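Here the complex is missing one protein chain, while the rest keep their positions.
Chain lettering (A, B and C) follows the sequence in which the chains are written, and residue indices restart at 1 in each chain.
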Amino acid sequence: MELQAVAKAEIGRVKQIGIGIVGAGYMGKAHAVAMSAVGAVFDTPLRPWLEMICATSESGAAEKARAFGFRRSTKDWRRLVEAPEVGAVIIASPQDTHREIALAALALGKPVLCEKPLGQDLVESREMTDAAERTGCINMVGFNYIRTPASQLARQIISSGEIGAVTYFRGEHAEDFLANPATPASWRTRGRATGNLGDLAPHPINAAIALLGPIAELIAEVETVHKTRLGPDGPEAVTNDDHAQFILRFENGVMGSLYSSRIATGRKMGYAYEVFGTKGAIRFDQEDQNTLWLYKGEDNPARCGFTKLLTGPSHPDYNAFCLGPGHGTGYQDQLIIEARDFLKAIETRQPVWPTFRDGLLVNQAIAAAWLSSELRRWVKIGEV
Amino acid sequence: MELQAVAKAEIGRVKQIGIGIVGAGYMGKAHAVAMSAVGAVFDTPLRPWLEMICATSESGAAEKARAFGFRRSTKDWRRLVEAPEVGAVIIASPQDTHREIALAALALGKPVLCEKPLGQDLVESREMTDAAERTGCINMVGFNYIRTPASQLARQIISSGEIGAVTYFRGEHAEDFLANPATPASWRTRGRATGNLGDLAPHPINAAIALLGPIAELIAEVETVHKTRLGPDGPEAVTNDDHAQFILRFENGVMGSLYSSRIATGRKMGYAYEVFGTKGAIRFDQEDQNTLWLYKGEDNPARCGFTKLLTGPSHPDYNAFCLGPGHGTGYQDQLIIEARDFLKAIETRQPVWPTFRDGLLVNQAIAAAWLSSELRRWVKIGEV
Amino acid sequence: MELQAVAKAEIGRVKQIGIGIVGAGYMGKAHAVAMSAVGAVFDTPLRPWLEMICATSESGAAEKARAFGFRRSTKDWRRLVEAPEVGAVIIASPQDTHREIALAALALGKPVLCEKPLGQDLVESREMTDAAERTGCINMVGFNYIRTPASQLARQIISSGEIGAVTYFRGEHAEDFLANPATPASWRTRGRATGNLGDLAPHPINAAIALLGPIAELIAEVETVHKTRLGPDGPEAVTNDDHAQFILRFENGVMGSLYSSRIATGRKMGYAYEVFGTKGAIRFDQEDQNTLWLYKGEDNPARCGFTKLLTGPSHPDYNAFCLGPGHGTGYQDQLIIEARDFLKAIETRQPVWPTFRDGLLVNQAIAAAWLSSELRRWVKIGEV
Partner (left out) sequence: MELQAVAKAEIGRVKQIGIGIVGAGYMGKAHAVAMSAVGAVFDTPLRPWLEMICATSESGAAEKARAFGFRRSTKDWRRLVEAPEVGAVIIASPQDTHREIALAALALGKPVLCEKPLGQDLVESREMTDAAERTGCINMVGFNYIRTPASQLARQIISSGEIGAVTYFRGEHAEDFLANPATPASWRTRGRATGNLGDLAPHPINAAIALLGPIAELIAEVETVHKTRLGPDGPEAVTNDDHAQFILRFENGVMGSLYSSRIATGRKMGYAYEVFGTKGAIRFDQEDQNTLWLYKGEDNPARCGFTKLLTGPSHPDYNAFCLGPGHGTGYQDQLIIEARDFLKAIETRQPVWPTFRDGLLVNQAIAAAWLSSELRRWVKIGEV
């Protein structure tokens, strides 16, 4: 069988781009699978191929390249970024590597999709945002949860005024992977950016901004409940937070609340929000990602209630996955939608939300939360 | 038919007490029905009869007496309180009348069940509490929601340590009766104690204290979203709050969050809470009052999940209503449980939770919330 | 305190009726509580008092009279039926006693509320129905589940055509009190009328008829899964059924399905139904008795879904219990609604659904199911 012929045939038909992914763990694989499937799912004008993957060892990278279907592999992210065949870079490596990789790729004029949160702190995030805007490259942050059909629908419903003027927002991201105090110390409990605020809070903060617009000020209580955990050499101090509670005030004047936690026993993917408006309300929980609950006040109170909208072909981006309603999309599918948007931005040279600047807004909120919790007072976003 | 004989027979068999209820509206009726049914439901050693009801006019009171089955009626609460046949007084009249009625009844040595919140403000609540404790009369505040079988079960589960050490509490009381800005002004939008903080917040504050113990400090954001409403003479200012968001710190060190609202579109009886612990979690929503969700971390993650505990005869106070599980209790039944507890306290001369002092704790939290929102800073409960 | 005065005052104000209840168990108590509360809840023109209760021993009856608040007690149901002060009789004793008691009460011209199912078999049920119709007394069968606000709403929605022409009905009544094969033999496993078909199936059959009209024919599979259970003298044969599955054809041509079981592990009060129509659908489960799910096909498929209608004051008979939506009614409340309907029928001398004749229809369906299962063929209701 002549695969050469395949290759030539492909070249003749569609625009293509080689993808390089830095990081071969959980998110590296997710992006690799998404890039394998996105063309067929969405019939994208620009078609990706998996060019190179970077992992922490040469052998590990080679193994992952074979497993995921990449042409090449490396343990040196610079080699990946600089490879001419790599037309776009996805950064799925630890947070402390985001800045350097992004700057290098942008300097070479390459589009970058960077996993959230952008940098480890505001200084890094600002430097990355500046570089992205200065170079004019396509730049995107990987907030994939907001791309499910249900969350896209939520955005439509709110922005169209269907639930009236918004009066309250509540968001949360609750998981329980460190709920048990006997769970030992790990990279997750060391450093600061790897804690709850760095890892989980960005998702609902991004959702808050997507649904209601920028945050003006907040007061937060950030806490490390389990202050030591067993490390290889005995108990060690946990250096980041377990959970955090915010009261928010949005620039549009609306009050909100946000909770994020890695010790929320029983919650597995508790990315959830509810939004009240003068004419209606919505409720969403990612653990039931194919449902959006919509309430609309109507003339007859005897027929008012929350309606369970099961996602289907009449909702955003659903029908590329399935023509039947209620058949359901999953986690991997939201990555495929994200991949489609990234490819479209590259092809059309139009910015794609959320850009690095959007990611910076999220990091500002996190920095404000840290500051607020330390000073125990309200902090304006502009203060950080 | 000789009803006299009935009466005599009754007297011979059981201890009896005449009940006087001040207020013939929503809550007055609820207490009247509860007192009609409680004896048969719980086989109470002390049996109540409906002696006198007080309403705002003589004819209205007489009409309600006939409807609810009271012997007598009055428009003068003093006459009710002073009537020798009235052995115990239930105060279900507007908040601005609570103090005076309670003080009069206590001064006569009569047990008092007062609807929440205790007084209009801390000064009143403290005076009422002092009087109750000085006179030694049975005194109780009407937080009936915490008395459902499911909420009693929640208290058992937490206090027994079944979910381990508690790490977070979230409570809310969300209704939507003023969500529509076109709803006109009324007694609800005038005065201060009749707003969301005065009317709705007491329930989840009481739940928070019942489940986790006293609150140490809080920061709150209290807001009147719809600042004017149409009154009989044109637009008038709303003088109390629509909703409020709190971050709490309990005396036991646990962080919590609380939201109460009368503009939470779509929510009808959103008295809800979730509590995370190191070994498990519970979730409850009064709109589904016969269910308590319990999560317990176990050895096998493949079998962990929230279990829907449908209330039944193995749960507190359920089997007096029905011997079959899942048959359900309703709003009126929680009043009957409350009535049983009040009667039992009278009969056994033992205090019954929540006493006026417990109600005072709730009012302190409300006062602290007002102060915190005005000063925009954390407030310790002891400050108010 | 002069209770005589109470009595006289009462006599002057309202019409009264003395209630006699035969049976002091689960249902006897439920009816006693309902009769204690119904006047205050619904402001009924006719007010009941608890005159006499009949139990299996004199001392037991006296004890229950004291507990429930009856004037008198007896172990002889004839004495109760014949007492001039007993104006209406409620039969809450075992099924094999229904016929004789009902016939005696009817012969004396007294209204009768008989617990379901009417008689032990069709012969008895027909005799009872004939007597009721011949004497012209008010007669009613105690199918209380259909009286919840949610089920009354379901009936309204279907009968008004709101979901279009009905195309399918599925009903069930699933409980699990005999799911464990180690549960010993008892009165429930002896005799025939005390099995699943006699005890549980009547409820969803009655619901089916209430919602869709008379059943024309059916095919049923009736089964005793656990054929022996441990009795006092060793294993004994179970003489009635554990569960039964029906396919129905209604007189209006619609197809339906019905399942009832006492071995449906995990189901506690699984009285449930769903009805599909050309324009909409409803779903209900008594384990969540305050919710009716309503689907209405609309122009915009992006907004169609099942709406969770939480019962409230805009639904049938709810606001007598509470003025706030979502506060919930419970098992005891459906008995109170039933008591109101029985009293109203007595007062107005108008028949009340379901009459004995309606109960006979249910018994016919049960007899048809037995026959069908034995012959393993479709059976027309008219055949039995």
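One rule holds in what follows: a contact is a pair of C-beta atoms (placed from the backbone, for glycine too) under 8 Å apart; a residue touches a chain by one contact, two chains touch by 3 or more.
On a predicted model such as this, the values are computed, not experimentally measured, just so you know.
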| item | value |
| --- | --- |
| From C:Ser186, C:Asn252 or C:Thr278, residue that would touch the chain that is not displayed | C:Thr278 |
| Selected residue (touches chain absent from view) among A:Arg71, A:Arg134, A:Lys227 or A:Arg377 | A:Arg71 |
| Touch residues of subunit A, complete complex, unshown partner | 1, 3-11, 13-14, 16, 18, 26, 29-30, 32-33, 36-37, 39-41, 43, 47, 49, 66-69, 71, 84-85, 175, 267-270, 286-291, 310, 312, 321-333 |
| Contacts of subunit C with the absent chain, listed as residue ranges | 163-164, 167-168, 170, 176, 179-181, 219, 221, 223, 225, 242-243, 245, 247, 249, 255, 257, 259, 261, 263-267, 276-281, 295, 297, 304-306, 376-378 |
| Touch residues of subunit B, complete complex, unshown partner | 153, 294, 300-310, 312, 314-315, 325 |
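As a convention for this text, only the chains that are shown with their structure count from here on.
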| item | value |
| --- | --- |
| Chain whose average C-alpha position is farthest from subunit A's own | C |
| CA centroid of subunit A to CA centroid of subunit B, Å | 43 |
| Centre distance in Å when subunit A and subunit C are each reduced to the mean of their C-alpha atoms | 54 |
| Junction residues of subunit A, two or more chains touched | 304-306 |
